[in-house]
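Written out below as C-alpha cells is the structure these notes cover.
What follows is chain A.
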Amino acid sequence: MNTLNLGDRAIALDKDGYLADLDDWSAEVATALATAEGIELSPEHWEILELLRGFYDEFQLSPATRPLIKYTALKLGAEKGNSLHLNRLFKGTPAKLAAKLAGLPKPTNCL
Partner candidate 1 sequence: MAKSLLLISRQAPWSGPAAREALDIVLAGGAFDLPIGLLFLDDGVFQLSAGQNAKAVQQKDLSANLQALPMFGVEELYLCADSAAERGVATDALALGEVNVLSAPDIAALIDRYDQVITL
Partner candidate 2 sequence: MSTLHVLSQSPFGDNRLASCLRVLGNQDALLLCGDATYALQPGSPPFEVLQAAGVNLFVLAEDLQARALDTPDWAEAIDYSGFVELSIEHDKVNTWL
C-alpha cells in the first residue's frame, strides 16, 4: 500500500497514487499530492480541483478528458474549458492528474 506522509499522518493511496479513501482529502493533502507531482497549486489549479469535486458530488464518477473540458466550459466559460488551458495546468493529462489532486478515484473511462 502506498502512503502519503503528511506531518505525522500516513494517508493511504491506491497503486496509482489516488486517495484510497476520498474522505481523506483536504487542501493540505491536495498540496502535498501536487508537490509530489512537481506542481505548485495556483488559484487556477484550485478552481479546477473544486470544480472536479463538484462534478464528483453530482455524478459520482471521475470525468474523462472530454467531459472534464465540457463541464469546465459550462461552469467557468470557454476560455478555461479547453484542452490547452487544462493541459497546461495539469502536465498534459488533466483528467488523470486533476482527479488525483482533487482526491477523486482514477477516471475509469480514460482507456
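How were these picked? Simply put, all candidates are chains of the complex that A comes from, given by their letters.
Miscellaneous remarks
Going forward, a contact is a pair of C-beta atoms (placed from the backbone, for glycine too) under 8 Å apart; a residue touches a chain by one contact, two chains touch by 3 or more; residues count from 1.
What you see is a predicted model; the values in this text were computed from it and never measured.
Screening 1 or 2 for touch with chain A: in this complex the touching candidate is 1. Partner candidate 1 is touched in their complex by these residues of chain A: 55, 58-61, 63-67, 70-71, 108-111.
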